[in-house]
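All protein chains but one are shown in place.
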Amino acid sequence: MLLSVLYIIGITAEAMTGALSAGRRKMDWFGVMLVASAAAIGGGTVRDIVLGHYPLTWIENPQFLGITCLAGVLTTGLAKWVIKLKGLFIRLDALGLVAFSIIGTKVALDMGLHPSICMVSALLTGVFGGLLRDLICRQTPLVLHQELYASVALVASALYLLLLEFAIDGVTATVVTLIVGYLMRMAAVRFKWRLPSFNLEHEGSLH
Amino acid sequence: MLLSVLYIIGITAEAMTGALSAGRRKMDWFGVMLVASAAAIGGGTVRDIVLGHYPLTWIENPQFLGITCLAGVLTTGLAKWVIKLKGLFIRLDALGLVAFSIIGTKVALDMGLHPSICMVSALLTGVFGGLLRDLICRQTPLVLHQELYASVALVASALYLLLLEFAIDGVTATVVTLIVGYLMRMAAVRFKWRLPSFNLEHEGSLH
Partner (left out) sequence: MLLSVLYIIGITAEAMTGALSAGRRKMDWFGVMLVASAAAIGGGTVRDIVLGHYPLTWIENPQFLGITCLAGVLTTGLAKWVIKLKGLFIRLDALGLVAFSIIGTKVALDMGLHPSICMVSALLTGVFGGLLRDLICRQTPLVLHQELYASVALVASALYLLLLEFAIDGVTATVVTLIVGYLMRMAAVRFKWRLPSFNLEHEGSLH
């Protein structure tokens, strides 16, 4: 129930950031809805396809697709407000990221998969929406550069698995993971925490 | 039967436009066959993967893959003629788009899916081939800018569903949808109808 509410907040926030990316590429309304939907539910789609977890969430519940398309189109009219509310969106995006990670972990767990695959499932759910958005809009994928984005998905997933392992009930595990993951992401944004990067410019190539 | 003929015309025309895109990127014959096949049968492939509709059409019927590879390679020799026949190709592409949309709608309908998902299925079938072609060739996806391309797929799918709903037989529904969809696409090309676009340049970013 809590997760459902957070899921809907998460896909709405991601759809709106997707619509802004489409706007920077001067796409038409269809492009806006496509990029909004890819950003919001693309991660879960890739996860379900990779795990063979059919039918996909949004095919069973088409209303989620309706939400992302609507959020995308509304953003074209509200762009100035959305950009002004940048701080709020960073918070919603952080909440959504952790909610997506918990949902991804649960899907793989319910399929009886190995804990490391549950973490990959969290990663696909949390991160691949943004990756698809950036591929369609031909931007260098932000998740490969940004402050601890993927790391938050992995840590949240590991923490959630660990709490369940210690026989903590699901609701408590969800709430604790949400708080820890949210704080970690917000701290990473504020203090510009980053993973070490690997810079190999002007070097010879293997090809 | 009618749809099968139109399907083969559609994949041939799309394969030839794919080959031209590959040629603009100076790809070798393998690249030409890959882009031709992605443009022609990539949309149906994405649809079947998303719907979990296995086996894929071209895996059950490898001759379709043969047609797209052959059409791609022939185009390398006939490029000048193909480019001169631009008007014919726009017509064939319009017919193919509507045929793909009807086929996509039928696949989802036969799986008992919600009408809105049938329309998404039409969209994936009709539009994603061109999207994959442009991603591989690193062009800004045309379908996100072009005259009512995706809209034609959606309108054709909705019309087809509506006709079936009113107990019109399948052949009549197919013919009526083909005519209306074809005329809508050709009118959009001629009069440069476009969806409103969302232009957000030089604005602040959420990231």
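To keep things simple, chains are lettered A and B as they appear, and every chain counts its residues starting from 1.
One rule holds in what follows: contacts are C-beta pairs under 8 Å (C-beta built on N, C-alpha and C of every residue); 3 or more make two chains touch, one makes a residue touch a chain.
Since we're looking at a predicted model, the values are computed, not measured.
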*In the complete assembly, which of B:8, B:56 or B:186 touches the absent chain?*
B:56
*Of A:3, A:78 or A:117, the residue in touch with the unshown chain*: A:117
*Contact partner of the left-out chain, one of B:34, B:71 or B:164*: B:34
*So that we can see where the missing chain sits, which residues of subunit A does it touch?*
49-52, 113-114, 116-117, 120, 131, 135, 138, 140-141, 143-145, 149-151, 194-201, 203-207
*asked:* Need a quick check: the contact residues on subunit B for the chain that isn't drawn.
replied: 17, 19-20, 22-32, 34, 45, 49, 54-56, 59, 62, 65-66, 76, 79, 82-83, 86, 89-90, 93, 135-136, 138, 142, 146
